[in-house]
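Read the structure below first, then the notes.
A single protein chain has been omitted from the complex, and every remaining protein chain is retained in its original position.
Just so it is clear, A and B label the chains in written order, and each chain counts residues from 1 on its own.
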């Protein structure tokens, strides 16, 4: 029943080795934080951050997971691989983040606390953004390798920009969104540019899958204020929530009217599923700064414009001219709006320098803040460095993958990796009257293990 | 590609003008609250209300949005237009609420804080209840106009009843639920009474859409205690959660047994999707008062009874005799149980007057409380005024819409407003063996833009 080739498959071996290594690292190097003072009625890190931990976790697993279920035959993989790769990345990112944190401070055991998990989830968001670019085209084995290398580059990038340069990026417009998107785009350019167009038959959505996908969008939207404000300082945190909320409402309105213009008088579900969120990305860097309500609305409008224009106009052109097949369009949701967010940070810090009396909010991600007058230049440098590391990292990882692994044989199709129900692929959504003798359907492997449960 | 007629469509122009006006108002009149004292480890408004803000946001966008996806061909519009109109209303309701707040106190800049956003969400709930009455029959352009006028009447009603009369209505049985429902019913009476019955072919549900819809119900149910208690005072807030929870459990049990009786020994999904929530509505006014656990259970039973009887018995009669086509039956979920809740407030304050020693909980929505002995009369007056303003507002808005706009041409059908997948409308749910030559399907416009993502 169990065959040796399945035990010694690279996926299984790599996962087992990974988990053993994690248990060694966690067993020898990672401790609990023990800040609690006996007698207190509340554990402060629970009271201050557990709510945000769980909100961000919802965004990761429900938000990203279900947003990617829009593909008609790739729902198991979209939600299932998100689940798998997120858990793997949570464990690994806590280690890579801890490593560079200790490089900055001092070596010795690392004490994890709830904010460490939140930072692990931010890192996982970057991996899932990258996953969006390659969705449907890679194998679970490749995803493990991507997550492994991406986290090293990710934590390095934070070390350079946040720890050393002391750039501001509380919600991660640059270090999470732009990083994950450009890593993914350069990765997919190397990895899948030769993908045959026939695969595209399965790369669309159906009515039900679109409604599932919108569930993902809405959960991301709802908790985006928590994402941007989770680790903001008290006093600035309130602004992070408020600005993010206002920016998101503006990007929704912008998306609807631009979609109506660009899609010939109708709304396109792809725009609504994606560009509505661009306001959260575009206000990420400046969320906790004193940008005023009107500044937040402006970020949302700018993000929504860039994103909808990207999806409607530039997506086909970029695919054609640059050979970049970005399955979920992450460059238009996370990449370009992330750059908008980074530039908003340059502008906001420039204005703040000129009006120092209101510059109350100079608090970055880790509260390491460089109070000099050159913050705008630092922000610009951080944006450039982030794009550089992301693109280099994506190309590097792409070449590694290309050397040692094989892409999915049957793109955008669950049946390669999952036991699927008998009716799979025979739904009338694809073909109202499938001919049972049609050879297209022959190579499916219907599961017969479904009756057991 | 982009045609001028799509740029200059009334929907686009109105949305753009709206957003520009919002940016001017927010830029000149709205500020952040700055209560935070440096050195504190927590921002009090974050600690006390952010959790409730996000719970109520889930109710609005997931709860109302997915509850309305029960229509078989209207899922994009139900969830998508909820998303759009909610964001528009969030921005606008903050302004109308702020205006009447400043009328009551003093003019000058208005400082928003997290409770302002929660109040904006309460206002949005009223608009979505109204949306439920006209679901499937109106255009997005009309929805903007509805939201615009409804918010003016809504904030005026709060000004009269809460600020001036000092009525109690912590969870908004009257000012949110009954208001939204009766506004919607009078609006739909004016607007859509001539709707042809042929449209009804699409006004039913299918198996999958009903399960989506139940997701909405359950999320509404789960966070209803947060809705009723979000802005309750410390000390009373605990009671608001407890009473709402108990009332909701009682309305679920009541709904199941009444449905079983009235539907011929089976359960009807329409009842379960809706009347189970009536306990949350019916306890809204009295949630934070000292009504005792048994009082809370009684509200739930009363709400469930009124709601299930309304759906099963009165819905067809009201449609026939009054010409009111209430798509989601909001009068039975929000309208009548809202009146029950208002009357419960009269009774509870009357009993409290007679037993002053336990009357610890005289805290209303805004903590402006009139401690005199005439609170029961005030509650009754507030209920009457609310119904009056709601019905007048709905009729007024209906006539405005009738003069200047056109209803949806293809009711209960996404294809009028959305690019839909090719298989749309061909699902076997409607017709197991659709005849491809059937003229019914000719006027669909299958999207060809779906392959791009």
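We take it that a contact is a pair of C-beta atoms (placed from the backbone, for glycine too) under 8 Å apart; a residue touches a chain by one contact, two chains touch by 3 or more.
This is a predicted model, so every value here is computed, not measured.
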item	value
Chain not shown: contacting residue from B:130, B:237, B:307 or B:397	B:237
Footprint left on subunit A by the chain that the document does not show	1-3, 5-7, 9, 11-12, 15-16, 18-19, 22-23, 26-27, 30-33, 36, 38, 40-43, 45-47, 50-51, 53-54, 57-58, 61-62, 65-66, 69, 75-76, 79-80, 83-84, 87-88, 90-91, 112-114, 117, 140, 208, 212, 417-421, 423-424, 426-428, 434, 436, 445, 447, 449-453
Contacts of subunit B with the absent chain, listed as residue ranges	44, 47-48, 51, 55, 70, 200, 203-208, 210-211, 214-215, 218-219, 221-223, 225-226, 234-235, 237-239, 241-242, 245-246, 248-250, 252-254, 256-257, 260-270, 272, 276, 290, 292-294, 297-298, 301, 311, 315-316, 319, 327-329, 428-430, 432
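Note that only the chains that are shown with their structure count from here on.
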item	value
Rotation angle superposing subunit A onto its copy subunit B by C-alpha atoms, nearest 5 degrees	120
